[in-house]
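As you look at this complex, bear in mind that one protein chain is not there, while each of the others sits in place.
Every chain is named by a letter (A, B and C) in the order it is written, and numbering of its residues begins at 1.
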Amino acid sequence: MTNAIRVCLVGAGRAGQVHAESLVQHVPEGKLVALVDPNSAALEKSAGRFGVESKFNSLDEAIDRVAFDAVVITTPTFTHRELAALAATRGKHIFCEKPMALTIEECDEMIATAELNKVLLQLGFMRRFDPDFQAAAARIEAGEIGQPMMIKSLTHGPGLPPAWARDLQTSNGMLAEVNSHDWDAVRWLAGSNPERVYAEVSNFKGQKHGVDTPHFYDTALVSVRFESGALGAISGICPCDYGYDARVEIVGEKGLLQIGDVRGQSVVVCTDRERGLVTPIYRSWPERFGSAYVREMKHFLGCIRNGSQPSVSGLDGRWAVAGVLAATRSFREERSVRIAEVLDAVAAVGERNR
Amino acid sequence: MTNAIRVCLVGAGRAGQVHAESLVQHVPEGKLVALVDPNSAALEKSAGRFGVESKFNSLDEAIDRVAFDAVVITTPTFTHRELAALAATRGKHIFCEKPMALTIEECDEMIATAELNKVLLQLGFMRRFDPDFQAAAARIEAGEIGQPMMIKSLTHGPGLPPAWARDLQTSNGMLAEVNSHDWDAVRWLAGSNPERVYAEVSNFKGQKHGVDTPHFYDTALVSVRFESGALGAISGICPCDYGYDARVEIVGEKGLLQIGDVRGQSVVVCTDRERGLVTPIYRSWPERFGSAYVREMKHFLGCIRNGSQPSVSGLDGRWAVAGVLAATRSFREERSVRIAEVLDAVAAVGERNR
Amino acid sequence: MTNAIRVCLVGAGRAGQVHAESLVQHVPEGKLVALVDPNSAALEKSAGRFGVESKFNSLDEAIDRVAFDAVVITTPTFTHRELAALAATRGKHIFCEKPMALTIEECDEMIATAELNKVLLQLGFMRRFDPDFQAAAARIEAGEIGQPMMIKSLTHGPGLPPAWARDLQTSNGMLAEVNSHDWDAVRWLAGSNPERVYAEVSNFKGQKHGVDTPHFYDTALVSVRFESGALGAISGICPCDYGYDARVEIVGEKGLLQIGDVRGQSVVVCTDRERGLVTPIYRSWPERFGSAYVREMKHFLGCIRNGSQPSVSGLDGRWAVAGVLAATRSFREERSVRIAEVLDAVAAVGERNR
Partner (left out) sequence: MTNAIRVCLVGAGRAGQVHAESLVQHVPEGKLVALVDPNSAALEKSAGRFGVESKFNSLDEAIDRVAFDAVVITTPTFTHRELAALAATRGKHIFCEKPMALTIEECDEMIATAELNKVLLQLGFMRRFDPDFQAAAARIEAGEIGQPMMIKSLTHGPGLPPAWARDLQTSNGMLAEVNSHDWDAVRWLAGSNPERVYAEVSNFKGQKHGVDTPHFYDTALVSVRFESGALGAISGICPCDYGYDARVEIVGEKGLLQIGDVRGQSVVVCTDRERGLVTPIYRSWPERFGSAYVREMKHFLGCIRNGSQPSVSGLDGRWAVAGVLAATRSFREERSVRIAEVLDAVAAVGERNR
């Protein structure tokens, strides 16, 4: 396209590569014009793979040297606030991967800065762009299954997350890294905000993997009560080893709705009568949600072009962070925690700071 | 039950054992009072397993020595006519396993003898008593998918049939032994008689198994045109090794209907991300149709008690035999064959014999 | 069978009818010789349907007037203790429907009385006899998915339970009436006892149905921590209206295992392109677990005949009751509750009573 929107991608890790591939292979309306990563080796490798000539170790540099319209932030959580602030003040639209940030205060600051500088801020909840999830949401919205009573969402990921992603200090742990999507999905699909959570966590595989991160857990189950009275369950397992598994099940007053399938391909094979039928499972999140990543990027670029607001906003990111913080407090203090405890603390601080 | 119907089972092979187990374990309204098999070793073994004291090498003997109401015939096809004739003339109701007989003449004789002696004759098409098949038939009958346009039925069996069962002289081969059920099912579900068939057969595994039976085939595909204009396909593979597989798919003017599932159990396991989900397949026909065998026996005994006609009659058995004979002629003569060719020949002979 | 075990069925309600049908139609090794129900109309109706001549309004009477070997108790929960005591002291083996009783004390008394009188006591956890559940349990036991980390079990029932079954005073409510099976299944399959529970409940449909039972809820979600560190979720919805739904999903250290299917039949129909494929759902628990009810009865009668202990004992029933009591306390006091709180209270009372 002649007037494609110019994008600078910050973060050459796995999520960064997924977005880079979208932009280069599947999204003619965008153009990947610069790549940023503090790790020069990773930067070179990605730049080579995607044919990007402009590559930098910091966003600062990139902004100074290359013209672009938007940033896509795919770096670790603890860097999001600063990168977003920089992008916003330099007038770049922001696409930010989940989790949005480490604290409610950081989320609030990101939202405020984007608004102040009149740039768009879209959160990377790609399930909102998956055709199955979208169809389901539309049917719930249309009242097909009635008022949601119970909603369960699970995400089980195959491999051990990197060190920063399992440390409560740098990422809020698996409930944030893996289950951010579930936090967003249950709130979206239940059509109600969470009110109270109770979380249990366990550590089954840490020792085997030599993990010594404090408070590490690989198995988590969160019970959620929504303002509407609906009950919810979020479960996370990582590493689960067996595949990538993301499914939602909702019961409304009128009936049941299931989203997603543990099967990853429509090929079934049987060559052993004693073993039985075998069908592939999704092996990774890019495999499961590949087209959703493309679609969310098309949405973001479309909003920039049309001047419309993204359907997934900073506030959605903030709610997910609130859920994670309340659930983390719950398992650490062995009690149920109201979301308001997390949000009120921020409000109180805000009050004091006035 | 105090006045259970007394049954003599003829044939201590696999099908015989399935019926014996039904009678002993699951059908209180019947009582297995005698067992007949020319093979004394098999006879002893079955008699011991099912706790039957009266055991004989011939039906003749059994009739002379034990009082009973009905026979269940599960011997090789080429013996059916004689056993049925004997049972009928001695006033015993007859349950006869498929295939009914080797020729249309034999079928006609069996039907006539049963009628003459006023005994019931039920054919062992147990799929008619499977809950899935019954529900499907009722829905087709009710017009839910409209007039059937295309119907496909397959039966793939895991193991090599015994020598007599693959020899055209003693059994009419796999199209009879394995696919009799399909012949019955397509006619039942299409609601129309077959008019013309075309068959192709292949022999892939015979050599590996050391089979030297003439005209042996392990793979067969029959194209069927019904009087209604509907088209049908029957496929048989035996040995298929991978499991026991029996499914039907019908397209009517209004829609699609599928019967059966290749999955044999509602248990799914995934322990290998590269391999994927594994779910058991049916390993054998008793596993797939176990409850249907029980239900067909209950139906037979119920008909005896109530004096009503079985829903699966000698005529149904005769149609299946006609299909098998026409298809066999088709692949041997490499041309399509009208069912009437097979039936008219009998009629002509009947004519001459008057 | 000449020497069938004689059974007296107490309770002519729905569960009673399911067991009566098993005994009369599918279990030749048992004989239904007497029927007991205080409601004469229900008694007459069931007696007629199943052809039972000896019918009484109390178990007392039945014991005095008819000879039998065992009782099958299918009356409301609050009557179990007394009926079991009577049966035990008169030397009758006991098959008792779930929930076992209202309190741990009642459970303990039932277990002690049965032991004292040397009669068998089997609890009606029929899922233990369902082929899918059995196969899954065997595979977990064999280590196929490794140590269980997360186990989720749900039971959603279509209709509003009767008044006594939703009242905490007479039944402990839905968590007992509907979810007893889940309590047993998660403990059985996780291979570990529950340690701590947290429950949330909601009432969505009560008002619509005119229910004024105090503490009524139709939606419940229980988070369970097991002694092994495994996490569990039990969910119950009743009435859910959409069908009968009972499924379990387990993730072990090595992989995933799913039991059960929301589909109730292997028939798929599509007659509307806009609507899509339609397949029946299980409409009721007898439809889903019909064969498991037959198999548990065969097991019970087999144990009586062989003098062996049933595989599902009073202790299993007691654990389910303990879970229900802890979860009920949890949602009423809005906090997590250790199972020990419930069991220790009994122990303390026992201590005092010495």
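One rule holds for everything that comes next: a contact is a pair of C-beta atoms (placed from the backbone, for glycine too) under 8 Å apart; a residue touches a chain by one contact, two chains touch by 3 or more.
Because the structure is predicted, anything quoted here is derived from the model rather than measured.
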{"item": "Which displayed chains the hidden chain touches across the whole complex", "value": "A, B, C"}
{"item": "Hidden partner chain, touching residue among B:75, B:235, B:266 or B:279", "value": "B:235"}
{"item": "Of A:49, A:254 or A:283, the one touching the omitted chain in the full complex", "value": "A:254"}
{"item": "In chain B, positions touching the absent partner", "value": "147, 149-150, 152, 156, 196, 198, 200-205, 218-221, 223, 225, 229-233, 235, 237, 240-243, 245, 251, 253-256, 258, 262, 334-336"}
{"item": "Residues of chain A (touch criterion as defined above) contacting the omitted chain", "value": "24-28, 131-132, 135-136, 139, 144-145, 254-261, 265-272, 280, 291"}
{"item": "Touching residues on chain C - with respect to the absent chain", "value": "158, 241-243, 262-265, 268, 270-281, 283"}
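The definition used in the following text is that only the chains that are shown with their structure count from here on.
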{"item": "Pairwise touch network: line, ring, star, complete, or other", "value": "complete"}
{"item": "Whole-Å gap between the CA centroids of chain A and chain B", "value": "57"}
{"item": "Multi-chain contact residues (two or more partners), chain C", "value": "254-256, 258"}
